[in-house]
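One structure follows; several queries about it will come next.
All protein chains of the complex are present and in place, except for one that has been dropped.
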Amino acid sequence: MSESLLETWNRPPVIEADGEGELLEISMGPHHPSTHGVFRMDVALDGERVIKLKPVFGYLHRNHEQIGQTVGYLQMMPYTDRLDYFCSLTNNWAYALTVEKLVGQAVPERAEYIRVILAELTRIQNHASTIGFLTQEMGASGTPLMYAFREREKILDLFESLTGSRLMCNYMRFGGCRVDMSEAHLNAARKVVAELPQFIDEFENLLTSNEILMARCQGIGVVKPELAVNAGITGPMLRAAGVNYDIRKVDRYGIYDRFSFRVPLGEHGDIYDRYMVRVLEMRESLKILEQALKDIPAGPFVDPKAKIRGFKPKPGEAYGRIEAPKGELGFYLISDGGTSPYRFRIRPPSFINLTILEDMCLGQNVADVVVIFGSVDIVLGEVDR
Amino acid sequence: MLGEGLLKGLAETARNFAGSFVSKERLTTVQYPEERHPLPEASRNFPFLVYDGADWEAGLRCVACQICEKECPPKCIYIEKSKDKKPDYAGKLQIYPTQFDIDISVCMSCQICVEVCPFEAIKMDNEFELATDDRFGGLLQDRKQLAKPNEYYHKIHPTEAAEVDARLAEEKAKVEEKARAAAVAAAAKAAAAAPKPAEGAQPQ
Partner (left out) sequence: MKTVEEIKAAIEVAVPGARAEIVPNGSPSAEHSLLLDAAHAFAVAKFLRDDAELKLDFLSNVTGVDWLDKETTEKVKVTHPVEKEVDGVKTIVDETVEETKKTVTPGYLEAVYHLYSMAKKHGPVILRIRTGNRSDKVELPSLTPIWRAAEFQEREVFDLFGIIFTGHPDLRRILMWDEFKDYPMRRDYVDPDDYEYEPTPHDEVLKRAQAHQAAAKTEAAQ
């Protein structure tokens, strides 16, 4: 019964080895400079061509979901920082959004603006770092990476002066934010945003028409849109395949419907399209930031009547999702009326985007596997939780 | 022309290289440990206990209410209460912790203990050079290592410390005001209750 039910169009292609001799089976990872963390791929090679590829992970499994079911709702907020450790503020927002959905908590306007500003800054620094790591894996020895990190430092300095920590921000609360973004903070943010367009121009100057990048990225790692949708791919990888699905536009969570921004789409679904989609998304984020920093109103930064700790939501469940820089980050909480959730589930974008890694890499050279893997943009903290 | 993109990229790199000799923002390396990047005021690393005055044991603000112990997400705080009491900043007798351990190899610097403390006793330090080669005991900070004076708190977080001091002074003023009002009322009551001399005694 089982085999006949499998459709063939959404299964990995079967590649025959056409060389003579045995297949070479290597384990790429878990200690590997290019696997973005402790990640292993069991590849079977025929010469340079990949015949079989099985991803193996779980080396960073820290049972987030189990911890979520033992500590309270507020205590889980610093743990969500550590999921996608590059983008802790968007993780916080997704969790706060889900709990607010579970209890029916409204968020004041100023808090929504602050959340949007911080989320878009997070998106910019994440995309810049991803492109930097991608070029690093292609052999660019860190030059674009260090340029990206130089700008990232400015954004992280903003985060540190506001939340206290560069990476593990623990800033969002149910019903708003932990502290207010003062006028000094907003002016510092405006200064950073004013300097960013020049950086993105320089970045594009360096990379976009670079012949090496084009030769290594165009036509490699192609994903068809139907397969991308069926495999649950979200984020820049989906949009590079040509599917117009951005949760900021679809769900219109927060106050994203007030900002005018476009959603960049790719045509071919290859690595070069993913790179371009990320660069264009950085520019769109700048547009949102300029609008948000101009329009942010005065007001409370947290709902004064919000219950932040020690509360017991009514029995029920909620699924909240946001457009995190890596894809759709969702949280699914089932409450049984106690102080901690009965079931705490994280829908990790990196984990699900890895489903078609095999499809993209079969038949390619082993050198392309590293670049394809870099373009998927995963973070092991999210994959393994 | 083939190679145009590469040349554009090389021009970019050359601009950054030459620029790093002239403009400060292109040369972003901080020569640690000779140079230090200044930390922003809100920066946090691990918690510490605040004490007022000169004697750390007598001035420790913590009253061992154990709220921070309960709210800590990875449960890195361990508190043991005392059997006797000592006066706090407003003069009220409170119990104090005889043991207050924070395991900083477990602490995740989330700052929830600071948010929930009702007595302004635990605050975030920004000291990060705490590396040691003793894996189990070296990263376990006890009460004495954690206790730091209020002046130190003012040095690292000036605005926050000023706000906390203002709030505590207000609390102290309220307590003293209440005590004075109670004393006045008690004195008035004592005067009214004492027998009035020679008024009731009628000449026989």
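In order of appearance the chains are A and B, and numbering begins at 1 in each one.
Note that in this section a contact is a pair of C-beta atoms (placed from the backbone, for glycine too) under 8 Å apart; a residue touches a chain by one contact, two chains touch by 3 or more.
Keep in mind that what you see is a predicted model, and the values were worked out from it rather than measured.
Novice: Which one touches the absent chain: A:212, A:229 or A:367?
Specialist: Looking across A:212, A:229 or A:367, the contact with the absent chain belongs to A:229.
Novice: Have a look at A:46, A:204 or A:328 and name the one touching the chain we're not showing.
Specialist: In the full complex, the listed residue that touches the missing chain is A:328.
Novice: Give me the subunit A residues in contact with the hidden chain, please.
Specialist: Contacting residues on subunit A, toward the hidden partner: 1-2, 5-7, 10-11, 57-58, 61, 63, 65-66, 101-104, 227, 229-233, 243, 245, 250, 313-319, 321, 328, 330, 332, 334-335, 342-343, 345, 347, 351-352, 354-356, 384.
FYI, only the chains that are shown with their structure count from here on.
Novice: If you average the CA atoms of subunit A and of subunit B, how many Å lie between those two points?
Specialist: Averaging C-alpha atoms per chain gives centres 35 Å apart.
Novice: State the interface residues of subunit A toward subunit B in the complex, per the touch definition above.
Specialist: Residue list for subunit A touching subunit B: 71-72, 74-79, 81-82, 143, 147, 150, 153, 157, 160-165, 168, 170, 178, 202, 205-214, 309.
Novice: So in the complex, the part of subunit B that touches subunit A is made up of which residues?
Specialist: Residues in contact with subunit A: 2-6, 8-9, 11-13, 16, 28, 39-44, 71-73, 108-112, 115-116, 124.
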